[in-house]
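Yeah, one chain of the complex is gone here, protein chain that is, but the others are all in their spots.
We just call them A, B and C in the order they show up, numbering each chain from 1.
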Amino acid sequence: MATATHQLTEKEATAHPPAEAIVVRFAGDSGDGMQLTGGQFTLSTALAGNDLATFPDFPAEIRAPQGTTFGVSAFQINFGSTAIETAGDQPDVLVAMNPAALKTNVEALREGGLIIADEGEFSARNLAKAGYEQNPLEDGSLAKWQLVHFNISQLTLDAVKPYGLGNKEALRCKNMWTLGLALWMFDRERAPIVDWLKTKFAKAPELAEANIAALNAGHAYGETVEISGVHRHHVAAAPAEPGLYRTVTGAEALALGLVAGCQLAGLKMFFGGYPITPASALLHHLSRLKEFGITTFQAEDEIAAICSAIGASYAGSLGITSSSGPGIALKTEAMGLAVMTELPLVIVNSQRGGPSTGLPTKTEQSDLYQAVYGRNADSPIPVIATRSPADAFDCAIEACRIATHYMTPVILLTDGYIANAAEPWRVPDMGRYEPFPVKFFDTVPGEGQGVMPYARGDGLARPWIKPGTPGLEHRIGGIEKQPGTGNIDYSPGAHQEMTDTRAAKVLGVANSIPDQEICLGREGAKLAVVGWGSTFGPIHQAVRRAIAKGQDVAHIHIRHIWPMPKNMAVLLKDFENIIVPEMNMGQLKTLLRDQFLVDAQPLTKVSGHPFRIAEIEAAIDARLA
Amino acid sequence: MATATHQLTEKEATAHPPAEAIVVRFAGDSGDGMQLTGGQFTLSTALAGNDLATFPDFPAEIRAPQGTTFGVSAFQINFGSTAIETAGDQPDVLVAMNPAALKTNVEALREGGLIIADEGEFSARNLAKAGYEQNPLEDGSLAKWQLVHFNISQLTLDAVKPYGLGNKEALRCKNMWTLGLALWMFDRERAPIVDWLKTKFAKAPELAEANIAALNAGHAYGETVEISGVHRHHVAAAPAEPGLYRTVTGAEALALGLVAGCQLAGLKMFFGGYPITPASALLHHLSRLKEFGITTFQAEDEIAAICSAIGASYAGSLGITSSSGPGIALKTEAMGLAVMTELPLVIVNSQRGGPSTGLPTKTEQSDLYQAVYGRNADSPIPVIATRSPADAFDCAIEACRIATHYMTPVILLTDGYIANAAEPWRVPDMGRYEPFPVKFFDTVPGEGQGVMPYARGDGLARPWIKPGTPGLEHRIGGIEKQPGTGNIDYSPGAHQEMTDTRAAKVLGVANSIPDQEICLGREGAKLAVVGWGSTFGPIHQAVRRAIAKGQDVAHIHIRHIWPMPKNMAVLLKDFENIIVPEMNMGQLKTLLRDQFLVDAQPLTKVSGHPFRIAEIEAAIDARLA
Amino acid sequence: MNDMSPVTTAKDWASDQEVRWCPGCGDYAVLKAVQRTMPDLGVAREKTVFVSGIGCSSRFPYYMATYGFHTIHGRAPAFATGIKLANPELDVWIITGDGDALSIGGNHTMHVLRRNLDCQILLFNNEIYGLTKGQYSPTSRVGTRSPSTPFGSVDRPVTPCMFALGSGARFIARGIDVHKNLPEVLKAAHAHRGASFVEIYQNCVVYNDDVFASFTERSVAADNQLWLQPGEKMLFAGGTKGLALDVEHLCLKVVEGDDPAVLVHDPKNRGVAGMLIELPQGFPVALGVIYEDPAPTFESAVREQNAAAASGKTPDLQALVAKGQTWQVEKEPHKL
Partner (left out) sequence: MNDMSPVTTAKDWASDQEVRWCPGCGDYAVLKAVQRTMPDLGVAREKTVFVSGIGCSSRFPYYMATYGFHTIHGRAPAFATGIKLANPELDVWIITGDGDALSIGGNHTMHVLRRNLDCQILLFNNEIYGLTKGQYSPTSRVGTRSPSTPFGSVDRPVTPCMFALGSGARFIARGIDVHKNLPEVLKAAHAHRGASFVEIYQNCVVYNDDVFASFTERSVAADNQLWLQPGEKMLFAGGTKGLALDVEHLCLKVVEGDDPAVLVHDPKNRGVAGMLIELPQGFPVALGVIYEDPAPTFESAVREQNAAAASGKTPDLQALVAKGQTWQVEKEPHKL
């Protein structure tokens, strides 16, 4: 069957075994369990040694009414024998569990791609709900694709009959039937899924059995029935660094990274959060890890969440808070206090579509302005951005390091796509990570000398003095201070000096971060594509293809948004052209132009969906034409 | 006696009558009523036809303990026969009502300047409180200034004895005695002050009499006693546009401008505020003007304040809200909703020193980043900045015009200095202002057609439909919408189109604002000094002097921060050098570099005090050296 | 509000928007109850505004054929205050959830109640955060297992109606999503001038199913629901039981229905209202109008003061800008 949606380049095509990638999208009703199907297919894909990237896309409604177009839930996976960095531009295979799923997804399908539909759901009623005049499975309107359809619902009911489930429950097994078929198509083992079903339904063995039966039935169907157009197909494993692997979502990796960061700092973690999509996942993950000295606190709102975290840092834990768009906005006043009191704090922003409530379940990168500039007065805060689910782990550790080493709040940017997407992750060897243990200040001042909570140490950091330390009682707050003593001081000199110091301290973070590297292409190329965050995948693929096509392009991906690596100015000056693809109206571009006075041109996309590789390729071509 | 602190330029010196400016600072205990003295002296100065500018500077504490240095309250006035744009760099005369006032202010006094001190307050106790080892009035430590001192306290007590006040109350008349002396020194009429005292103390005639007696006594003292070094001095009136004048503070002018703006729009005003220094003054002024159809609402917090204002705009009033630093931060989430629902709203930010609680009573311009960039997602809002107390009037009207014409929130930036400072103001002829009456949409859609709350009209504005309008019932909210209908729509197309439209609408404001003009100097000069807000005065004076010195410098002052006037790009490209003096760490500079890719260099000052003319002159010299 | 509004049916109050709650959600029942009630209130659709925060329940306004404002999380009362002050003619309904009104929005809820803005506040209490997929809320019972409290919640919940009482509410009532009495409660809330606080027990079938079953289940309803009627005795269990004052312990106790000590419900009694709201385990749940004692409304007081302050003054803008001590500058620089 079809290979990857992208035209293979010479190099790729001639590789042995020929590199290929396949994009499959499962789409169905919110109730059809497509996310589960996708998740398990992902796992089996990973176990098969393929590289992969996924893109779950589900509605904002908890359970939108059955059969409606806005109730469609989809899960896309791109996997192959070559390095995969995006969930794929166009699906090669679309599994549509009902008319609405077909309606909302078929246009994305590559021409000639395969549609597998459950005709059992194409009832007049469902067709109407999806806005079909007539049945597309029959009216030839899907001619430009390969269409196969059979009654998955019925086949499932038959398969699970022995277990005497109610009709509703029995139909719930449809997704396993479908998964079974998919496993057959791509020559996968069923065993891991069977194990998983057994543990998942440990409390209800009959459900486990029924689902396993459906899984097997789907698999057998592919094996036995000659489905025209559907052939079994094995995708070779992708070359990968040797080691132990697992799949990880951004939210998981972030949680693990924060735990690791606190452990490396030798601190307890206090996490103050308030639920909001897509940030909640972090709160959920951390609340299960108490054994790592973690206290999670679901506050009454985002303001209380960050304030409690600041309070915890003041008391000697590492305070962490997390939210998305509107919730981050509410935290900005308290961020100012964290800047003023110079306490460590990690603020995680899982960006989503906006403004305002916007598009809670869609991804976007539009909070960079807010992160860098979004506070009253001159209140500098270091900003870091994750580029992928796996990268979130290291970024989280880096955020903890900066926060504790420099006594400063740190903003860690991720987004809804990274939070939910899964990718294979080489399990890190924690022994390889350099610890950065925190040393609380506890030296009692000599006779006649006062406590100096705003004395300056390494990297201009002030001492971290824990309440409970005898002889170091002191007061801090949000009013401007006298350098050193920290006593209230409104004098011009004090304000100027403290403002300069706060700025210098944060800029000084650049001294402890690696130089910016070029991840593809050469220094001083004709064109640099500069990105940040989750646009990494599409940019990297697009630049890789461009280079393969012989274009003089480089890819630079920035993790440290503020301050930027020290070599940035020199690095950027060398490129003839710079384009900055962002899922916003051009925010990083502002920083680059302001900081380095280079003619960085924005490439913007604000649709709630990640860039397609082709979109960036086109921009590169246009620029070099 | 001394003339202006600045070296007169040829041109100024040879003018007839020789232009002169005098800077007087009244300093005393918070309880001494220095702000009152200053205010009344300002009035008499204005009545004498001098141009003037003032700088009140008072402590954050309500009434700091008597005699302490941090309890000192000062009022500086710069007046003259020439155009005055700043409160003056250095006082020529310092009136010190106690040791603390002398201690904290004398260093600012021009060498050779005059000190008038109330020796009656130089008791051992007060000297100690101020941190004086010995009495500076006697130990010669003030040699480089002209010193005169007499027992103002005692002289006041004698003067008011007839009215049988308690000692405490009697001493409260000291400030009027001092004012009387000042009036004599500068050849001023006492009548207006006497009238004012009579009305102020209408309810307590004996207090009126006592204060008048003190005033006269001070005046008589100057008349009769030969105070060495103190001579009577008349400063000629400044040439000014003919017309009716009054003095106005920025807060007053802003309040009046907002009232005028609503009247010109034909709307009722709803003002939702929450007290905060220095923004509260606006709430106070407006709450007395009910007859103009104004409803003022002191909300429970800043969030409720802005939300109530948005609600009022939704219901058909013009919603206005106002705050400072920390309070504005709290409003940012709701601003996003105003952007999403495209409702008119004016957000006034009276900037103060920060971050966090910072320096509530000190001035700063450090919320520009926040105004332009400080929200989650791409949420553009027009931003306007006032340059002076009088200018606040027109800016407020402009904010109301943009908000209602474009159906958008507008941020109006002012600062603590402008809010409290007073200057003469030519009373505007309201007949000259073009009304911009709002037309609410009330056309019921035809059969089968739905309401289109997000249809686009003039300037891409959506229709303003008041609840209560029959047949146009509809729902709005913060979720992304379908263009036209405004129905919830998470689709990629809708989000992209709405985002583009919101951006285009705000950028389109540039079509209705005047081109940026150069207020001093020539296009394409060697150096452009680009400013915004309350730095106008010092920049203008500095550039005027530079030009007089023969330097090729221009002054550009930006009112429309976002979007900027259309000619800005062209205008700026022509200058060889650009410096941007700001009372922040360089914020406008970021906009200029990002928008126009010009090498704008920051000149920053973050001390809680306005720029001194000399500081900007020095920067100009350095740049042109 | 009682203008000549045309006769309408429930259908007229339903918007054309597709309802997007989970099948079986209690919100559907409340929506129906409200739509059925509106025609009886003698108000016009165009003068009716539904204002909500964020949450499943806060999607409510989209489904009403009136004016509607789906605002931001927890702030609906503040928007409603601005709307009502700007135009007191409007009939304002606030739709909120237990998280919206009592977690992030508790402060605004308190202030709108103490100010006594004329509006109806319908708090959909499902003791859970529905929209964000099931985290526990400030009304969740201790031990609630949720994604954010995998080992069970430990903080003690707030009692919405007690919070309202402490906040100075002048009308406090309770209803149940699917109960036939809900329209009656809504009518009483609408009839009350001032802020009417109505807690509606609402079942979240997905994340907190049957959490109220202990008193909503048909089998136990009669024994565990005490429907209060002003001036009527506090009877339940089909009249076989009632509430009386335990004079010794100064609290309420359950007695036989025919016991002369059974109390008569006086909605004005704040002390008793508190006891009814907090009836402990083993007592029925107090429902209907628990407390009502009208007071001047906020918007009327504001309007009156504005009018009084304005009366006699003419809004002369020119005069306003020329206020205070002024001076004339002639052509020639002028001397006093």
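Note that contacts are C-beta pairs under 8 Å (C-beta built on N, C-alpha and C of every residue); 3 or more make two chains touch, one makes a residue touch a chain.
Small disclaimer: the values here were computed from a predicted structure and weren't measured.
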Among B:63, B:232 or B:439, residue touching the chain not depicted: B:63
Absent-chain contact - pick from B:32, B:89 or B:300: B:300
Contact residue for the chain not shown (choose from A:20, A:57, A:300 or A:497): A:300
Among C:163, C:283 or C:327, the residue in touch with the chain that has been omitted: C:163
Candidate in contact with the missing chain, chosen from B:311, B:326 or B:424: B:326
Sites on subunit C contacted by the missing partner chain, in the whole complex: 104-107, 110-111, 114-116, 138, 151-152, 154-159, 162-168, 245, 247, 249-251, 263, 266, 269-272, 274-275, 278, 295, 298, 301-302, 305, 308-309
Residue numbers in subunit A that touch the chain omitted from display: 43, 46-49, 81, 188-189, 192, 196, 236-247, 256, 259-260, 263, 268, 270, 272, 289-295, 297, 299-301, 303-305, 307-317, 319, 333-334, 337, 341, 393, 426-431, 450, 466-479, 487-488
Subunit B residues touching the omitted chain (full complex): 61-66, 68, 70, 273-277, 280, 283-284, 287-288, 290, 296, 298, 300-302, 326, 356-357
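The definition used in the following text is that only the chains that are shown with their structure count from here on.
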Separation of subunit A from subunit C, taking each centre as the mean of its C-alpha atoms, in whole Å: 39
Residue numbers of subunit A (touch at least two other chains): 70, 326, 356-357
Interface hub residues of subunit C, defined as touching at least two other chains: 54, 70, 72
